[in-house]
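Would you mind keeping the following structure in view while I ask a few things?
What you see is the complex with one protein chain gone and the rest in place.
Here the chain labels run A and B in written order, and each chain numbers its own residues starting at 1.
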Amino acid sequence: MAAALLEVDGVVKRFGGFTALNNVTIHVKQGERFGLIGPNGSGKTTLINCVSGSLRVDQGRIRFAGTDVTTLPPHRRTQLGIARSFQIPKPFRSMTVLENLGIPLEYAGHARGHDGAAEAADILREIGLEAKAHLRPAGLTQIEMRKLELARAMAARPKLLISDEAMAGLSSAEVDDILTILFRLNAQGITIIMIEHIMRAVMRFSERIVVLDAGERIAEGTPEEIVRNPAVEKAYLGE
Amino acid sequence: MFSWDLLANAVVAGLLLGGFYAAVSLGIGLVFGLLDIANIAQPAFLILGAYATYVMNESFGFDPILSGILFTPVFYLIGAAVYRIYYSSFERRGEESLRGLVFFFGILFILEVSLSLKFGVDYRLVQAGYIGKSIEFAGVGIAFRYLIPCVVGLAMTGALYLFLGRTFYGRAIMAVSQDQGALRLMGANPVHIKTIAFGVGIAAASLAGALLITISPVVPSTDRDYIGRMFAITVLGGMGSIGGTLVAAVLLGVTESLMSTFAGPSWSQAVSFGILLLVLAVRPAGLFGR
Partner (left out) sequence: MITRTEWALAAGLAVIAAGIGLAALRLNPYLYFAGYVILQYVVIATAWNILGGYAGYVNFGTPAFFAMGAYTAVFLIRWVKAPLPVLILAGGLVAALLGLGIGYLTLRLRGTFFSIATLALAVVLQTVMINWEYVGGSRGISVIRPSGPPFGNYVVFLFTVMTALAVLAVLVARFIERSWIGRGLAALRDNEEAAECMGVPTLKLKLFATTVSGFLLGVAGAPFPYYVTFVEPNSAFALDYAVNALAMPMIGGTTSWIGPVIGAVLLATAQQLATVTISSELNLLIVGVVLVLFVVVAPEGILGLVRRVRGR
């Protein structure tokens, strides 16, 4: 029975009068492949922002690998082992692809100078961006930017990798590409939370799925259970 | 040295000053508070308005308030033009933070130095029938040169409040401040709306400038005195709250007046700066902010 790596307990997040997350509790086990789905606006990215630290929760606790990280700033959480990609890519525009990876390698992966360069090259090869290593993000396609997001998160040498809609807009083959990488990372022991709208990817990838709707957790289970859950169907398709 | 009389006078003076400060801050409250455009050149437009009033008063004998009102269309157009340049050079490219700020600073600088070149560093003031007169109210003397700007300031605040709440363009501005995407779906063009808002903000500066020179003489560097005040008021009142701006303006006015009476007039800058830092450090949302 694997221990819980990430424990999100009773998290509430409000923006003015709007409650984005209402008492959300999620436990992700060590080494798990975890899917987080829900209609647009259900609070998935808000939850991830709370986990990564970009947002402070109004109520609730977040524990990572036994440590209470609720009040820690994002960079400390990354150094502890949480890494995320951004739904809308946020590359460092003045740096090359390689240098983009250098930042998390130096600051979170603790690999400065020459070790870093080798490891960055490895990651780029694995994700298929090695030909673009010396380009700036402005010279990348949308798909390559997504891969860069993932590569940057990988470069932080995380224990938990959160992939926030990394596959939106990708072709079927590209989706499989990303899935292969994520499977491989998981095989290396990295716990992965996948937020996706592409159902076949989530269903194939996840061992366990939680469904959010309007800031609340409405369902949890294996992919098969989720597919058959009427509450989930209602959330996505309406009454 | 304390006396109730002194205190009463200081408080009343502060309240009157507050009304004027509200007028001064409306433009920034609209442009920065609601629309997040850090127009640090606003104080320079304030002074430009003051000098425009001076010229009209000196050369043609125009009443300052009247002159301020007459200039509002001109300033509106200037504001619209400035925003268009800002938008096409920076906002559209997503580079508004560093370069946009420097751009506005450049405008602030160019305006102040140009005024200095044209008018020199002598103090300029206006003449009007009511300046120099005062009335007595409950034992406190109230000078018209403070009362009239205060009343006009309150009127301006009310007018802006109604504009934002009741008119189409006003509500469009409120909508843009919340969600530009939704506005686009409604068929309105956010850039057009923001141009209008910016124009209104600068037009407000013109009238506020007229009030300024009514209250006291100005030199080109007077704009610097209002940087701290404008932003302290906007931040204290809460970004995006017109009512908050008024409350904060009065609070600042009274605090400054009290400090000035009991500790000396040179501390007024420290008051607004202190308030600005305090609010930013403790409660950045301000009193009524979103």
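In the analysis below, a contact is a pair of C-beta atoms (placed from the backbone, for glycine too) under 8 Å apart; a residue touches a chain by one contact, two chains touch by 3 or more.
Nothing here was measured: the structure is a model prediction, and the numbers come from that model.
Among B:101, B:131 or B:151, only B:101 touches the chain left out of the display. Of the candidate positions A:54, A:87 or A:229, contact with the unshown chain belongs to A:54.
On the side of subunit A, the interface with the absent chain consists of residues 52-54, 73-76, 78-79, 83-84, 86, 90-95, 99, 102-104, 106-109, 112, 152, 155-156, using the contact rule stated above. Within the entire complex, the positions of subunit B that touch the omitted partner chain are 38, 40, 85, 89, 95, 97-99, 101-103, 105-107, 109-110, 112-114, 116-117, 224-225, 227-228, 231-232, 235, 264, 266-267, 269-270, 272-273, 276-277, 280-281, 284.
Note that in this section only the chains that are shown with their structure count from here on.
Subunit A and subunit B have CA centres that are 45 Å apart.
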